[in-house]
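Removed: one protein chain of the complex. Kept in place: all other protein chains.
Take a look at chain A:
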């Protein structure tokens, strides 16, 4: 949508008569196109950069809207504020109902490729020290799958990345520490291996959290891809400082192990 703001078309005179679609003057016009999740390019349409006042976009306010697609003032939507008219020489490309832009209110939004690039996804970090395993894993799975976002789509990976540190300190209640069994089977007869929670924590502590979260993610191609967005580490360090992970907000009140 902001992508459309290409070089001025020949119908610039027509453009000046259109209603206000202003590029925000502080930033260079059209450079923000790479940041906007909705990148639905509108075919054949080029909007001349208008020389009008800059009206601050309401979406510029810091509004944590849970990943809903941020739209700039340049976007068109036929029914809300921005009202861009198709230039006369391109009108032949559009049907009557399309001249004012794509219909977003009668069609359910489906994310385009630019709405879920991995490099733009948020990263979260959880410290697993003394957190109840299942409750933490449940919240992690919700964030990885993207179910906390209003833009949730079941067929598309819209979720975030989650880092878990101090995996060896995760807690379980009751007698699970010695009684919870982890089983795996090699496929051959007699190939079942059974381990307790304690033994597995001594051996490979990351696997406990991975096992828990994998069981809560969907099973299938997409689920396996989602699982790769979980990063579990044994100590307090992790190599993802460059992604600037944010603390994962956990709303469960019973997640801390009661001493």
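Note that contacts are C-beta pairs under 8 Å (C-beta built on N, C-alpha and C of every residue); 3 or more make two chains touch, one makes a residue touch a chain; residues count from 1.
One rule holds in what follows: contacts and distances are computed from a predicted model.
Student: Which choice in "ATP-dependent DNA helicase 2 subunit KU80", "Radial spoke head 6 homolog A", "DNA polymerase delta small subunit" or "50S ribosomal protein L20" gives the name that UniProt lists for the one chain left out?
Tutor: "50S ribosomal protein L20"
Student: Among A:136, A:149, A:167 or A:232, which one touches the chain that has been omitted from the display?
Tutor: Residue touching the chain left out of view: A:149.
Student: Consider the whole complex, including the chain that is not shown, and state which of A:94, A:109, A:123 or A:227 touches that chain.
Tutor: Checking the options A:94, A:109, A:123 or A:227, the one contacting the hidden chain is A:109.
Student: For chain A, enumerate the residues touching the unshown chain of the complex.
Tutor: Looking at chain A, the ones touching the missing chain are residues 58-59, 63-66, 68-69, 71, 77, 80, 104-106, 108-109, 147-154.
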